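Just passing along the structure, written as structure tokens.
Apart from one protein chain that is not included, each protein chain of the complex appears where it belongs.
Here is chain A:
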Amino acid sequence: MGRYVLRRLLQLIPVFLGTTFIIYTLVWAIPVDPFAGKCGQRPCPPAYVAAMRAKFNLDDNLFVQYVKYLGRLFTGDFGQTFSGTDVSTLIANAYPITVRLAVVALVIEALVGMTAGVLTGLRKNGFADNLVLVATLMLISLPVFVTGYILRGLFGTPRGTSFVDLIVPGIVLGSLSMAYVSRLTRTSIAENRRADFVRTAIAKGLPTSRVVGVHLLRNSVIPVITFLGTDLGALMGGAIVTEGVFNIRGIGGLVFTNIQQQQGVVVTGVVTLLVLVYLVMSLVVDLLYAVLDPRIRYE
């Protein structure tokens, strides 16, 4: 297990270098003058442009720029925006909001999705099953901005960024995955319901609540939990649409506005962080698999 984790962590290095290089190249390859419109109505004075180009190494070739950027990154310096704000400050302001939103969305999709999945999986083709089937179909086919605007119309935009404030945006953000979780749970429960070990549990004289709640559920949640883990990795990457609809200043919005403004340093810094988060999350999910299913061993 330890060696497996180490190997996976070592694999992070090439992935990290590759993704950051691609992002860096793409951001600075956009053929737009980064200093257009930065100085009000007038074009920026040549002295300012020259100073900025020097500060951000824009006259070096791209590869040298990248290496210099990487070097600073390893000392913990995410760089600054053109206006001099530290990128790390921007991230520190936006990321906690994104994490909170992600957690709220995850909890909602896990609770609602799994409950619906268990109920429908136990009684396939019943009334609840059909109801949930239609409801999930609707959630899956509705684009996020539609559900977003509907719920914003009903509940308004959140007042703050506490967990409670983020419940409505969390429902919007989690709705799609919630539908998947309920379907996944339903299939898994229905599949295992007739399993031999469930029959054994009944034959042992255990109460139904324990047969379902422990023996059946514990086996059925394995694919669901791994899905939720991967989904959390995706949610941590921010939600441009949901954040936009509800005017939440999370990491998704930060990336979006900075792509528009050609703030290459911000975009590269944030996306690099998100890549790392996603890679670590997927490692956690793989390890979780081994924890949930003792038959799986990593060598």
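Note that in this section a contact is a pair of C-beta atoms (placed from the backbone, for glycine too) under 8 Å apart; a residue touches a chain by one contact, two chains touch by 3 or more; residues count from 1.
Definition applied: contacts and distances are computed from a predicted model.
When the listed names "Amidohydrolase-related domain-containing protein", "Imidazole glycerol phosphate synthase subunit HisF", "2-hydroxyacyl-CoA dehydratase" or "Oligopeptide transport system ATP-binding protein" are checked against UniProt, the chain not shown comes out as "Oligopeptide transport system ATP-binding protein".
The hidden chain makes contact, of the residues A:Arg7, A:Arg72 or A:Arg218, with A:Arg218. Of A:Leu12, A:Met52, A:Leu70 or A:Ile202, it is A:Ile202 that touches the chain left out of the display. Residues of chain A in contact with the chain left out of this view: 194-197, 199-207, 210, 214-215, 218-219, 222, 292-295.
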